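Note that one protein chain of the assembly has been removed; the remaining protein chains are unaltered in position.
Here is chain A:
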Amino acid sequence: MDPVNSTLGRMLLDEITPVVMVLRTPFVEESSQKNQLSFIEMLSPFCNFNNIDVPVRTASDQPYRLKKFKLRLFYASDIRQPNIEVAKERLNQVITDAGEKDLSNLSSEPLQIESVLNSSQNEFLPSWFQYFNKELVRTVSFSEHEAFDHPVTCLLAVSSRDEDPINKFVDLFNINQLPSLLNDGSMDPKMLKHFVLVHDGVEVPLERATKTLAEMRSTFGANCCHLLCINSSKDGSEEHENLWSAYKTDISHGQQLRCFLSSDDLDELKKFVQDLSSKHIIPHMEQKIRLLNQQVSATRKGFRNQIKNLWWRKGKEDAPENPAGPTYTFSSIESQIRVLGDYAFMLHDYELALSNYRLLSTDYKLDKAWKHYAGVQEMMGLTYFILDQSRKDGEYCMENAFTTYLKIGSSGQRNATRCGLWWVEMLKARDQYKEAASVYFRISGEEPLHSAVMLEQASYCYLFSTPPMLRKYGFHLVLSGDLYKKCDQIKHAIRTYKCALSVFKGTTWRHIRDHVHFHIGKWYGFLGIFDVAIKNMLEVLACGHQSKTTQELFLKDFLQIIQQTGKTYEVPKLQLPVINIPSVKVVYEDHRTYASQAAVHVKESLWRSLEEDMIPTLSSKSNWLELQSKMLPKKLRESNICVAGEAIGITIEFKNPLQIPISISGVTLNCEHSPAVSEPNANNSIGEQNGETSNKSATSGNCASDTSSFTLSEADVALGEGETVLVQLTVTPRAEGTLKIVGIRWKLSGSLGGFCTFDSDLVRKKVMKGNRKSKRSTFDNLKFLVIKSLPKLEGFIHHLPETVYVGDLRCIALELKNPSKIPIKKLKMKVSPPRFLQIGHKEDLEVQFPACLERKSSKQRSLRSKTDKVSDDIFSFPEDTSIADGTPISWPLWLRAAAPGKISLYLSVYYEMGDISSVMTYRILRVHFNIEVLPSLDVSFQISPRPSRLQEFLVQMDVVNRSSSKGFQVHQLSSVGDEWEISLLEPTKVLPSDFLLAGQAISWFLKLKNCRSVTDQDSASSLCPSVKADVNLLCGSEMVFDLYSSPLSEFHHYERVHQRISDQEHEDTVDFILVSRSQCEENDRANIFSHHICHRSVRTSSPIRWIIDGPRTVKRDFKEPFYAITLKMIVHNSSDDVVSIRCNPSDSAVNISSSGTTSAASGNEVGWHDLSLSNDIKITPDTPGTRVVKPMSSDPVPSFIWSASSSTHFTLDPLSSRETPMEICVFSPGTFDLSNYSLHWSLSSPSDQRDESRASSGTCQGHPFYITVLQQD
């Protein structure tokens, strides 16, 4: 780009031009004022020459033609340094005016950043910047250290109306009236003078004027006198205002200028100025340049001069330093060089100018005349720019000038500003926007308002740099806005922030977002543009990341603005409180009704599985003919159904993100209700149309008009710091039709209404993403079909304990009530889990508990067969049950706490409507409650076979009280099943009291007998006395509970199912039921606890059991040579398989387990297996007191040998016994241990059918059997 045509180039050609000082008499001014123009204004349109085409010669006689030229005219009174205060005032005015102009689009939306980027520089930049910059530059004009503002020519104007014009001319150039700058020597008072006689064509005849001109010519010289005729037009109707519009700022458009200047006058004016320039000023300047150049060459050029100069300057260094630098008068050589340079610059001889500036700058630097130095550096920079050479040097000069100006303190500040502005333009012309911005940033100094403008311009530089630096743009706009605000220029502040918003919109930098929105909102509030203010303030309300004080400030200011409006606003995107929309839960009752809130929160699938069998399914239970009539219209089936008069509840999570409490009032739902379509069978299109129209008519949430169709609940919430509150809202439809829940509305701090719609696209999208599996999102579910009111069953549970102990058995009552007139019938009920809950019989409510469990002798045990059939069946209420009119019915339920922990119990009641006409034929009542079960008695059993009896077992029962405080009384132990008999080994009475206190443990030893004998297995069950199955463990109590009575047997069944170990059911297991009672402290009720221990196996590791039977004491005569003692061995196979058994007697005595164990029979002893042995021995009546233990290993010859069928091999069928004879020969009297045999068994069935844990074969060592042989007398 040609530097001359750049902004800076044009600016320089405008600003650095010869100054003409104008002196005029009052009459001159008066004449020109007729045209409402001052004398200067009248001339100025003609002072600008675009193609003056004057030949000029450089100092070295190079000819060139001057094209562009301009004169600046100033009254003598204006040739002085402008008053700073006035200048500042004027600048502020410029800014304020600009701010007012922008008011119209203040409340408009901020631009999109894309459109900002696409718009060209000129249309986006505020136009007043240019003007402001020019004004700012002019505040430092006529400074003494620069020569381009020094007047080149003096124009003296005297009107032809003046008396004695010649004297007037003399008077005008009176030295006293001249500007002080001329008098104090900083400007050259000797300048080219030009005398003009202004002739007002109306007032004075032309002859007088020509006469005066002749006089002037004779006095001042012929060349420098001129006659100027103006106002020759008589009627003042000439129109040329467009000529002056650029020069006269204070006329408003459309105002007609009364102009007395005819076109001849204008031509004359033009010719006059052109003559002045080309014939006088330019030649004068050219001449002066030549003169000065010779002078400078003589004194400064050449080696000798330079040395001399240097030496001379050095000498000056010793002089006391003047803080403002040395003063130079116009006659000093430095000033002369400066004038030479500036003149050369003005005549576009830049090379000459540059060489002189260079020369001068070293001088000033040596003199430490910093201001002058900076001024020269500045000009050097500009000259480099115009010459378009050595950019680096140019920038360096500008930088140097700028810093030097700043260095000299406050007086240089404004010069620095001007220098900076030129520098910026220089950089801009070279597209160095980024650097330009940083220069703008440096210009912004103390004056906040000017800084604001500079920062704003800096921001635009960032915007226009390539690539655009948007973040910097935004930041500097904000900085500038803050300064504008500081200077009360709110409109500018808003304008900058609004631009910044287009950058920061939707930013994730939260502090930035909050700052921008908060301030712009606040300022709009100041201006009274409340809607925009509120819109912006809303953005910052949910500022949980800010400090508490900031949050308070935000909220306070926001509420203040709301108050100022005096209205209640409703805004769609109120972020306070935060509504967790995915948390919205809708509770409504169609055919499913809930007894309590707790029942609502249970998973639907759980209820479904419970109700599976109860609900009649349309498709399966009715044929296709019925199906058609019963089927609901498709539309009805797809939407949710609710019943008029029954509330739909919605739970919403409100969260306060702030650290300060907020109050929310009047939270209600927004609903739309459209009345029922008359024909439910009408096709879809009509239905939809109806729906649409009614939606339009029923304004959402307008409660006043819609009171008949639905009622809403209202909630007030106070949210503490960071609190989350679940709000429950209900809407109760009153009339049939369609009800749609649209959203929610609330009031923040009683003044600002907010509403939130549930089914906005955004939310829906989120939800769909979240659970794609569910076909219908929550928000599709917010439309309800309201059907006419139906009976609804209500259910309560009476006597429900909150905590119970394990095993607690009690009766609770379910009360069902139907407040409606319409009766309901066909009630069915199902409970879950059956291990905990059983449905009782109606009469159970009346009988005394626990007396009802007591065994009556007469009672037949017929129930047992029924017990086995108890399954997950549905309980049906008696056929005639019909509930209506609020009369309650009660039904007993048995509760047994089977296991410790928190237990959820479910109960669901199915019922059908009394009248068939309704849309719904049946409904379901769902009841859910929780109980906490605490541990009580812990019962464990150990069963081992009794060695001496085949069908008997020894049982150890350990009871530990695991409860924390409660005491229990162990009452009764029963074995379940006909084939088992149980009895105490010996009556124990070890408890100090009857109660087993908390933490205590006790053991009982019991004998368990399988009365199903091996031989007569079939008849055993009927024959065995059942009384034997129960053991009363509590002394003094005769009460025996019948375990086959109603609730206990059912519970036992479910316990069996629950405790089943494997699918394989085998017979050799025994179930125990321990019944205990608690200390009755709370009330008189005796609590019964039943503990069921099922499937205790009586088996041992080997499948066979055997005993040896025979005489214990034999008397024999040893004189006979050979005597055999016959014994028999009974072997029992307790497994389910065929076992082959081989008996191996060995003659070598095997020293089996320590037979010398001391016997100390005590019921409480531990160490089970050895004990059984000694027990066994002790019980045997014939055992002698002194036992002879034979050291068999030491005796080489055994005293007896097995004989006859010593080794046998046989097979045993499952669960069968067999006797085998055995025989020994004894050779000497004594007591013998016949345990030196072993039994090998192996299962004969294929091994792959059984589980791996059991061995398929094994060897058992013989039991000790003692036989005493005595010598026969």
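Going forward, contacts are C-beta pairs under 8 Å (C-beta built on N, C-alpha and C of every residue); 3 or more make two chains touch, one makes a residue touch a chain; residues count from 1.
The working rule: contacts and distances are computed from a predicted model.
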Choices "Bardet-Biedl syndrome 2 protein homolog", "Exosome component 5", "Trafficking protein particle complex subunit 2" or "Anaphase-promoting complex subunit 11" - which one is the UniProt name of the chain not shown: "Trafficking protein particle complex subunit 2"
Residue among A:M469, A:L973 or A:L1243 that touches the chain left out of view: A:M469
Residue of A:N293, A:S502, A:T550 or A:N640 in touch with the missing chain, whole complex considered: A:T550
Residue of A:A209, A:C225, A:V478 or A:L853 touching the missing chain in the full complex: A:V478
Chain A residues that touch the omitted chain in the full complex: 462, 467, 469-472, 474-476, 478, 507-512, 514-515, 546-547, 549-550
